[in-house]
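Before I ask anything, let me first share the structure, which is written out below as structure tokens.
The other protein chains are all here in position, but one chain of the complex has been omitted.
Chains: A, B and C, in written order; residue numbering restarts at 1 for each.
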Amino acid sequence: MSAAVQANQDSRAPLLQADGVSIQFGGLKALTDFSLTVRQGDLLGLIGPNGAGKSTAFNVLTGVYQPSQGEVRVAGQRVNGRKPHQINHLGLARTFQNIRLFRALTALDNVKVACRAQGALHPTGMGVSAKLSNALVNYRDWWRALMLTPHFQAEERELTRQAEHLLEVMGLSHRRDEEARNLPYGEQRRLEIARALGTRPRVLLLDEPAAGMNTREKADLMVLIRKLRDDFKLGVLVIEHDMKLVMGICEHITVLDHGETISRGAPAEVRGDRKVIEAYLGDSYLESHGGAA
Amino acid sequence: METPALPVPEARSAIPPALRGILPVLVALPVLALFQWVTNESPFAVYLLSVMGVNIILAVSLNIVNGMTGQFSIGHAGFMAVGAYISGVMSLNLKEVALSFLPVAASDQVLFTLALLVGGLAAAACGFLVGLPSLRLRGDYLAIVTLGFGEIIRVVVQNTDAFGRALGLSGIPQYSSPYMIYFWVFLTVLVARRIAGSSHGRSLWAIREDEVAAEAMGVDTTGYKVRSFVISSFFAGIAGGLFAHFVPIINPGSFTFVKSMEIVVMVVLGGLGSTTGAIVAAIFLTLLPEGLRSAFNLLGTESTLAQKVDQIRMPIYGLLLVVLMLSRPQGLFGTRELWDVLPRWIPRRRRGLS
Amino acid sequence: MAQLLQHLINGLASGTIYALVALGYTMVYGVLKLINFAHGDVMMVGVYMGYATAFALGREVRGSLLGVALIFAVAMLGCALLGFLIERFAYRPLREKPRLTALITAIGISFALSYGFQLDIGFLPGASPRAFPEVIEPKEWIIIGDRDVVVWNWQIISFLIAVGLMVALQYLVFRTRFGRAMRAVSWDHRVAALMGIPTDRVIALTFMLSSALAAGAGLLYAIKDTSVSPLMGLYVGLKAFVAAVIGGIGHVPGAVVGALVLGLVEEFVVGYAASTWRDAVAFGFLILVLLVKPGGLFGRVAAEKV
Partner (left out) sequence: MRRLAPMLLAALAVLAAACEKKTQPAPSGEGGAQTAQQAQPAPGGETPAGSDVILLGQVGALTGGQATFGISTRNGIEMAIKEANAAGGVKGKKLAIRVYDNQSKPEEAAQAATRLITQDKVVLILGDVASSNSLAMAEKAQAAGVPMITPSSTNTTVTQKGDFIFRVCFIDPFQGYVMAKFARENLKLGKVAVLQDNKSAYSIDLSDVFTRKFTEMGGKVATTESYSQGDTDYRAQLTAIRKTQPEGIYVPGYYSEVGIIARQAREVGLKVPLMGGDGWDSEKLFELGGTAIQGSYFSNHYSPDNPDPRVQKFISEYKAAYGGVPDALAALGYDAARVAIEALKRAKDLSGPAVRDAIAQTKDFPGVAGTITLDDKRNAVKSAVVLKVGDGKTEYVTTVNP
């Protein structure tokens, strides 16, 4: 465990909690009894073979799908039934397995969209008064934008500054004004992370951030993720296909197969788990390598 | 194509920030007065400019929904009808009323503005109603709902005595002047551009690009979609009100599905998302039929062909659309604006790291 | 009660014709995700072809079975050719372009056809409606009570023709190689192309097929209402499109059910309320269906893969 996390030991209330979450599509059980807790400073891994339900788990956590059973709590609030953007406002941000940038927007604008959306809105409001105040804030915002008030201009400058900072952190400053679709693949992945950071999350969910990268790029990325966790005081949950890599950086790993959690624990424990190896690598691997690696 | 799709607010400017918001309006007013004065003497120019202005408002406002937000609305004529009828009825009823503390002409314009706003707000309310299903519907399904809404409005008007049924409303006072119309054109364009340049605009673009990602990044997609419908239909209603006050007769036949399609054509032809593109396309498509008319008139007034040719305009219009789309599928400007595609000798805005 | 039955029969009769047109929308939408706004106008052109053929054949021949077959054959083949040309020159160049562009060309073609046919220059028929010759001489086949319920021969014949065409289509789509190719293209035309399916040919054939169906439907419609006009495509086309959406656009049996439901709804509105509200009710019904089932009655809103 890193020093930063230890320093925060006492303030480690759970930021994201999944409790017995299940989801079904028709007859197919995509996720069964999934539980997970992310605290500030965590760097957790979620692994499993193709179709194991990793991305589904992400989608349930972020509100894209509604769980059939179980409960998801973000920052202590139950978020079942809330919309993704509301959950995002509670401090949960994500990237996508198949990159989903705003392709025609510049790199800078991609990040600014996220920076803004956090906005001045009442973050957790569900009641009538919160809705009303949100509406009022909203109208004031539109008015400011239409009238180009000094406040709006200042805010716009501030947003640009924040976004530029995030681009810099992700090493994308030189791409500031390029359309997202014209960026090379690896940079698109990084831009997605920058965008997610723009929403000022407390928990960051990364869906296969290293997909398509070569070994060296992957290593760099993992270093970067650690750094982000520490600098931005995040809890991070990573889906990754590459076992070796995950094992390298995650402190705690959950393994899914066919929607079920088949193993969890520290990398060393998971690595030794026979069920994991079976699921992940198939029986043939076991035979040829003669048991646990 | 290294041009950014969105305008970057200028970092430095000689104009004090407090003035920037209102300055375009201050500049526009005298320019429009000049404009009014110059055009005043040719009723046909005035009429054509009025039609053009209304079409520009319609195209630019539809572009907010279709171009910026990426929703597909094909019922814009319905919102226009709401604005036209509501403000028309109001003006008819207020025809004899004058505000005592103002000269008659000024009083008329005040009441006219009031009627326009009421019409616009009524249209905006309808836009809200139509926007609501967009919470659930996507793409072509939303499109057909907007189309259906437009048709329903038309049928309702046709069966309502207060709206003059099939004959429509006639005798609406002719309050629309190029000054008024182009002031609204200006406001519409200003609003569209300022939205595009603000974080709200970026949220709309984000929805157009990827709704799921936008939602995940904290953009209230349904809220923004409804709001874009409301704003767009407000201006469509204003356009309808202006239209009603210069034709000055409206009947349900003017607000059919075909009219809606004409507006969609302007937006797509100009390039989805490009405000200036919508303007140029609206101007072009308004002048095109009249241009064809002038061309045919050259054939002489006596020939039978010249008398028949007026009928040929519409098929030619259709074929021209096909040819235009085939030659420029992304529209005239794509998502870019006029100044992004102008030749080099016109100084461009600075961009990039500065 | 008798009146109800009569309305039911009339509604089904117009519903089957809507269905044939709606199938064209649905098929084209299926393979190209394009709302082919010119579809109704292609139908209109087909009806004029049939009209011309009927006159060329003369009064004697056109009443016979052979005559009717010839009229249908000419109109359907002619429209298949027209559909092919439109697809080849107006849509294919735009296939990889944003979907809206093809929509605008569709509108352009629609304007060109519907206004073009209003000209009275050359072979063009002029704006006013024409009486469609009685290729099927109307006979009352079933009469119940004091003409309380009347079923006409053309109602049954067109019902049978429509059902026949639908069955043939169903067979074609689900039982033949071409149908498989069509469904593959519909799923993803790029992948289909990689699998060695000649997508261009499949799409062209789909267009020809849907245009031919439209021509057949148009002829039945013209026989039913004894008239043909350049604007008929606009009216029928819009309704058929609504029917296709009600059923879930892209879904073949859905289009048929949607069309029958729409035909019945319209007939009942006209019969029991006021005809002037017919269009409003039709669209209101559509909106209602979509609010309850956002993908239409049978269509599924493809849950977007995230």
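Convention: contacts are C-beta pairs under 8 Å (C-beta built on N, C-alpha and C of every residue); 3 or more make two chains touch, one makes a residue touch a chain.
From a predicted model like this one, the values you see are computed outputs, not experimental measurements.
Visitor: Thinking of the complex as a whole, which visible chains are touched by the chain that is not shown?
Guide: Among the chains that are shown, those touched by the missing chain are B, C.
Visitor: Consider the whole complex, including the chain that is not shown, and state which of C:I142, C:A274 or C:L288 touches that chain.
Guide: Selected residue, touching the omitted chain: C:A274.
Visitor: Using the document's definition of touch, tell me which of B:F72, B:Y182, B:W205 or B:F333 contacts the absent chain.
Guide: B:Y182
Visitor: Which residue from B:P103, B:G139 or B:G253 sits in contact with the chain not drawn here?
Guide: B:G253
Visitor: By the contact definition given up top, give the residues of chain B that touch the hidden chain.
Guide: Per the touch rule, chain B residues meeting the hidden chain are 7, 10, 13, 15, 20, 23-24, 27-28, 31, 35, 38-49, 51-52, 108, 158-159, 164-168, 170-171, 173-175, 177, 182, 189-190, 193, 243, 247-254, 276, 279-280, 283, 290, 293, 297, 301-302, 307-308, 310-311, 313-314, 338-339, 342, 346, 349.
Visitor: Which positions on chain C touch the chain that was left off?
Guide: 3, 6-7, 10, 14, 115, 118, 120, 126-131, 138, 147, 150, 152, 221, 224-227, 229, 231-232, 235, 267, 270-271, 274-276, 278-279
By definition in this document, only the chains that are shown with their structure count from here on.
Visitor: Using C-alpha centres only, name the chain that sits farthest from chain C.
Guide: Checked the centroid distances; the maximum from chain C is A.
Visitor: Averaged over CA atoms, how far is the centre of chain A from the centre of chain B? Could you give it in whole Å?
Guide: Going by mean C-alpha positions, chain A sits 41 Å from chain B.
Visitor: Starting from the mean Cα coordinates of chain B and chain C, work out the distance between those two points in Å.
Guide: Once rounded, the distance between the two centres reads 33 Å.
Visitor: Could you pull out the residues of chain A that touch at least 2 other chains?
Guide: 64, 96, 100, in rising order.
Visitor: Please list all residues of chain C that touch 2 or more other chains.
Guide: 306
Visitor: Can you check the complex and tell me which residues of chain C touch chain B?
Guide: 29, 35, 37, 90, 93-94, 97-98, 100-105, 107-113, 115-116, 118-121, 238, 241-242, 245, 249, 274, 276-277, 279-280, 283-284, 286-287, 290-291, 294-296, 301, 304, 306
Visitor: Using the touch rule from the top, collect the residues of chain B that touch chain A in their complex.
Guide: Checking each residue of chain B against chain A gives 1-2, 4-6, 8-9, 17-18, 20-22, 190-191, 194-195, 198-200, 202-203, 205-206, 209-210, 212-223, 227, 335, 351-353.
Visitor: So in the complex, which bits of chain B are touching chain C?
Guide: Spelled out, the residues of chain B in touch with chain C are 72, 133, 136-138, 140-141, 143-145, 147-149, 151-152, 154-156, 158-159, 212, 257, 261, 264-265, 268-269, 272, 308, 311-312, 314-322, 325-326, 329-331.
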